[in-house]
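The complex appears here minus one protein chain, its other protein chains still in place.
So that you can tell them apart, the chains are marked A and B in the order they are listed, and the count of residues begins at 1 in each.
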Amino acid sequence: MNVRAPQSNNVVIQSLTQIGNCGLFLLTLLMAIPRSFRYIRETIRQLWFVGAMSLTIIMVCGLFIGMVLMLQLYNVLSIFGSTSASGMVVALAVYRELGPVVTALLFAGRAGTSITAEIGLMRATDQIDAMEMMAVDPIAYVATPRFLAGLLAMPLLCCVFCAMAIFGGHLVGVTWLGIDNGTFWSNMTAVVVVHTDIVNGVLFKSLVFGAVVSLIAVFQGFTTPPTSEGVAYATTRTVVASSIAILALDFVLTAFLM
Amino acid sequence: MTDPVRATPDDSTLVRIRGLTTVLNGKTIFDALDLDIPRGKVTAIMGPSGTGKTTLLKHITGQMRADAGEIRVNGQNVADLSREQLYKLREGIGYLFQNSALLTDFDVFENVAFPLRQHTKLPEVLIRDLVLLKLQAVGLRGAARLMPNELSGGMARRVALARAIVFDPMLILYDEPFVGLDPVALNQVLKLIRTLNQTLGITSVLVAHELEAIKQVADHIFLIANGKVVAQGNPMTIANDGSPWTRQFFGGEADGPVPFQYPAGDLAQALGFTGAAK
Partner (left out) sequence: MSQQRSSYAVGTGLFIVLGFAALAYLATQTSSVANVHQGASYTVDAHFANIGQLKERAPVKVAGVRIGQVQSITLEPGQEVADVKLKIDNNYDKIPLDSVATIYTSGLLGDQYIGILYGTSKKTVADGGTLALTKPAQQLEEMIGKFFGAGGVADNLGGTYSVKADFTNVGALSVGAPVKMAGVPIGSVQAIVADPVKLDAKVTLAIDKRYNAIPDDSSAAVFTSGLIGTQYVAIQPGGSPDALKDGDEMVLTQSAMQLEDLIGKFLVNGSSSSSSPSSDKKDAGNGKSSDTPAPAGKH
């Protein structure tokens, strides 16, 4: 619970300590999963806050990503007279990279920060201690439900994001720029493979990103000094650490999955 | 919640602390502290700020582990308990936090119902009756549907008290229950502490500074300083026991065993006079 990194001036040592503590915290979280089953309602409630409340931003951003991607691709591909391939490129780009990565970044900004701030404030106002005193395990009641909710919400959000991006691409490409509707879909269906693109790209990546973002968010919330200043710093750290972790992991995952 | 079978042989003492030693960040908080909290009484623990009174409460509930010594609550050694046993023990202890620590997600009713929902499978009707009874006891039945941020400090503390007693605990720990209360709210809380102690026979431990308030409610006072109990007795006798600690603490003197100055070097040297003169 009170994992606190020993102070050191060395940035490398500090970040290594953070990563190490984060890993230990993950173990604590995972071990608390069986105990948190009795708080299944709390997990559902968090799924609402973490997932459903992020829907708007995810949908809007997905729509615009698809639209702008299609616009750019159309301009470039028209040089080669193959604008009909733009739908396919939008789908591949979104499924393999943009969908999971952008969703995860948005998720870190929208849900990750709110998780960190909420837990930090719960600690600052002794709510966590109060739970301990009421014989409710805060890891099982507060941390694990949020972690699981983030884990489950990310793939779903990513699917919604991708669908909206395809819709946005269709809107710009077919409705506005006049790419043939059938060609748009036939090119897409011809190259998109369920296993590599949707299962490995969309679902697997977003599952990993969801785990990483919610782990970092919960960890920062639990380890920050319980003051308003500490909460503010922790929120910032959640975004920074999540973004770096997402992009670095994305490279690793892509290298492994390709 | 109390298990009568496991009651201590010495039935008059609920919490027995022997040789408690705690070192936090290189600073000795408790130095072989011995302390007995009598069953069914209101015990006040006083002392200068920073003597670790809150830490002592956390030791009793097992939230912090001592470096040495032994704490027995109702005959059980807190340090020996597993997580499940510790949680079982805590169900019999109510804890009133200084800033109430109501769960901000829930309204007053759900805050009080929270321990019941977590630890029992009582039917909704029964939970409702129990919660309303406890809220009635603290005079806030009408505020059941307010959210914590809509409550004043005194109301929040009463809600927290209702939550602490919802399981009819054997022991309530009050951490600074009078801080930041206006005289009316203070008297309400005082009345509640007394009533709970008298009607339900709940052992109460108060950590506070307000001497006048404590005199009205406490049966026994411990004065802690430098990691030890420096004076104890009932409110009438303790002020007159003649030790310099009690004289300073109850007489309100600025300087004494508790120094006015934080430990520092020679002032003249710090200002540079000594060096310049030579």
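Assume contacts are C-beta pairs under 8 Å (C-beta built on N, C-alpha and C of every residue); 3 or more make two chains touch, one makes a residue touch a chain.
A quick note: this is a predicted structure, and the numbers were derived from the prediction, not measured.
Chemist: Would you indicate which residue among A:89, A:160, A:211 or A:249 is in contact with the undisplayed chain?
Modeler: A:160
Chemist: Given the contact definition stated above, which residue among A:118, A:137 or A:197 touches the chain not shown here?
Modeler: A:197
Chemist: Among A:21, A:82 or A:254, choose the residue that contacts the chain missing from this document, as touch is defined above.
Modeler: Among A:21, A:82 or A:254, only A:82 touches the chain that is not shown.
Chemist: When the complex is taken as a whole, what residues of subunit A touch the one chain not shown?
Modeler: Counting only subunit A, the missing chain is touched by 41, 44-45, 47-48, 51-52, 55, 80-82, 84, 91, 95, 153, 155-157, 159-160, 162-163, 166, 180, 182-183, 185-190, 192-194, 197-198, 202-203.
The definition used in the following text is that only the chains that are shown with their structure count from here on.
Chemist: Taking the mean of the CA coordinates per chain, how far is subunit A from subunit B in Å?
Modeler: Taking the mean C-alpha position of each chain, the two centres sit 42 Å apart.
Chemist: Would you pull the subunit A residues touching subunit B in the complex into a rising list?
Modeler: On the subunit A side, the touching residues are 121-122, 125-127, 129-137, 141.
Chemist: Hey, which residues of subunit B end up touching subunit A in the complex?
Modeler: For this pair, the touching residues of subunit B are 61, 63, 83, 86-88, 90-91, 93, 95, 97-99, 101-104, 114-115, 118-119, 160, 163.
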